[in-house]
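To start, I am sharing the structure in question, which I have written as structure tokens.
Shown here: the complex without one of its protein chains, the others still in place.
In this document, chain identifiers A and B correspond to the written order of the chains, with residue numbering beginning at 1 in each.
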Amino acid sequence: MNTTIMLFLLQDGITNGAIYALLGLALVLVFAVTRVILIPQGEFVTFGALSYAMLATGQVPGTARLAVAMGVVAFGLDLYAARRSLRIKLVVRSVLLNIVLPVAILALTYALAGPKTPIAVNIALSLLIVAAIGLFLYRIAFQPLAHTSVLVLLIASVGCHLALQGLGLVFFGAEGLRGPALSNAAFTVGPLRFTGQSIAVYGLTIAFIIALWLFFGFTLMGKALRATAVNRLGARLVGIRTTLSGQIAFLLASVIGAISGILIVPITTLYYDTGFLIGLKGFIAAIIGGLVSYPLTAVAALVVGSVEAFSSFYASNFKEVIVFTLILPVLVLRSLAAPAVEEEKD
Amino acid sequence: MSALLKVSDAHVAYGKVEAVRSVSLEVADNEIVTIIGANGAGKTTLLNAIMGILPLTGLAAFAGADMAALDIEDRVAAGLSLVPEHRELFGTMNVEDNLQLGAFRIPKAIAAGSFERVYTLFPRLKERRKQLAGTLSGGEQQMLAMGRALMGAPKLLMLDEPSLGLAPIIVADIFRTIGELRAAGVSVLLVEQNAQAALKIADRAYVMELGEFVLSGPASDIATNARVAASYLGFTHEGESAI
Partner (left out) sequence: MTQRLPLIIFAIVMAVIPFIPGIPPFWIVLLDNIGLAALVAMGLVLLTGVGGLTSFGQAAFCGFGAYTTAVLTTAYGVSPWLTLPLSLLVSGIAAVLLGIVTVRLSGHYLPLGTIAWGIGLFYLFSKLEFLGRNDGISGIPPLSIGGFRMLDPGTIYFAIWIAVLLSALLTMNLLDSRTGRAIRALRRGHIAGEAFGVQTPRAKLLVFIYAAVLAGLSGWLYAHFQRAANPTPFGAHAGIEYLFIAVVGGAGYVWGAVLGAGIVVILKEILQSYLPYIFGGQSQLETIVFGILLVVLLQLAPTGVWPWLMSKLPLKPARKIPDTSLEPPGRVRAPSTPAALLQVDKARKQFGGVIAVNDVSFDVGAHEIVALIGPNGAGKSTTFNLITGVLTSTSGAISVLGNKVDNAPPQEVVKLGVSRTFQHVKLVPDMTVLENVAIGAHLRGHAGAISSMFRLDRADEARLLAEAARQIERVGLGDQIDQLAGSLSLGQQRIVEIARALCVDPLLLLLDEPAAGLRHMEKQRLAALLRQLRDGGMSVLLVEHDMGFVMDLADRIVVLDFGTKIAEGTPAAIKTNPDVIKAYLGATA
């Protein structure tokens, strides 16, 4: 085997793997806190990426309007849920979060969008839009289902995926888009060429992992999220709102998804439905990590990325087959090492 | 003396089965009240409903305010706290984190004082503050569950079977601590199967049978009531007096 090709493939694999790692981390986070297996994570990726790409051409993406629409629905649900005891404070808070926030983001987007808008502003706008969508998605689709089984949550998750993917087509069309690179710098080490973009991918992935570790290990809110994941009733009994934990988890996941999208859209063309497959590869990493371990998930994601790179070179036709069957040996190992403890399922 | 907790004509249903029927009770400031009765009588159901875990029809008011519209978290914020039967600790987190989360709704400055108070009540927890909650012994877990609830500076602490599964010798310890809470300004609503121990520290008692209160009064009266002695203290009496 040619060493240069190998190194090149490995580099490619690690770049993709880093993205899968980010997505895998978000999936683990959301699952642990809310028990939702977040299939629409892929849509956060495409929404982030394509909103950014559209902003780069000076247009206002439809996602900004979607955020407003979802906010209105969320507001309606808040009012309905609190119909028996409407307190001014509650209503004001709900208006601020669900109406004022997305409208402000939309207004900001209209005000700032243009062909000359700096990249950093476009990134910030895309993140804000997708973050709002993630927040409202939890409120609308999952908060009312919080007491149901993992299976029902999973099906609802699929429903969200279908709806958001369809909306993606409406907003961005069937044509793929590419966004501008975060930086055009590049340098070579030996046979390898490192672009500013790939460095950004590595840097941000590592930064996120460290930030998550600090957040969960050392902040009260992070500990509260962990507590919700460990014992939902226990958390409620000390006054941690499950809905608050869920919102934060979805907020983090949508931001992570959008960042992943913004990181890859300069490298490959993204279509409205590409996110699903990318998200699923994050899944594979998350499954290998057992849906609990963050470090294992990150390592597994690098493996998934590398396997994908190598198989697209040697057996490009069967790339997806290989990546998705990669899970089987892992599952075998996991089932052999499966502990005898019993999980109570409902 | 106004009632801190006032429940009147409360019903709680599990699906179609009505587990609690037309129950009324009061807990005043600085009072220790116990509900005794066999397991399955509806005591846990009643506590869970007062806490907002299960829906309750009828009136449940805390510190003079109707709690109907409040969810669990609101009730915690209002100063009501429950140590549930299964303790519901954060097993993979250490003792200190568990306690810190107990003060989730409390400003940081006040929480620092709470730590001191809890560690004084339960010195064992201080020794074990870096240990994971899930690896503690049963008695220590009960102490941690009570400690976690006290971190939130509640006005009323509801305890569900604190003696469950503990060695009699640890039970004595736990009950002594419950008695000390009154001095700290915390009222207690105690649900127990161990009627004898509960009646000893309580001011007043309710006897629950098949979802209803069949008897109530000063704890000393209940302890000497012939009917109670026969159905709840009988067995325990024999056993313990023989020991």
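Basically, contacts are C-beta pairs under 8 Å (C-beta built on N, C-alpha and C of every residue); 3 or more make two chains touch, one makes a residue touch a chain.
Every value quoted in this text rests on a predicted model; they were computed, and no experiment measured them.
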Residue, one of B:P123, B:P168, B:G185 or B:P218, that touches the chain absent here: B:P168
Candidates A:V121, A:V150, A:L251 or A:V303 - the one touching the absent chain: A:V150
Chain not shown: contacting residue from A:A163, A:A181, A:A200 or A:V303: A:A163
Contact set of subunit A toward the excluded chain (per top definition): 31, 37, 140-141, 144-145, 148-152, 154-156, 158-167, 169-170, 280, 283-284, 286-287, 290-291, 317-318, 320-321, 323-325, 327-328, 331-332, 334-335, 338, 340, 342-345
On subunit B, residues whose C-beta touches the chain left out of the figure: 15-17, 38-40, 135, 137-139, 164-172, 196, 230-232, 234-236, 238-243
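Everything that follows uses one rule, which is that only the chains that are shown with their structure count from here on.
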Computed distance of Cα centres, subunit B from subunit A, in Å: 42
Residues of subunit B that touch subunit A when the two form their complex: 51, 53, 68-69, 72-73, 76-77, 81-82, 84, 87-93, 97, 100-105, 148-149, 151-152
Touching residues (chain side subunit A, partner subunit B) in the complex: 84-85, 220, 223-224, 226-227, 230-231, 233-241
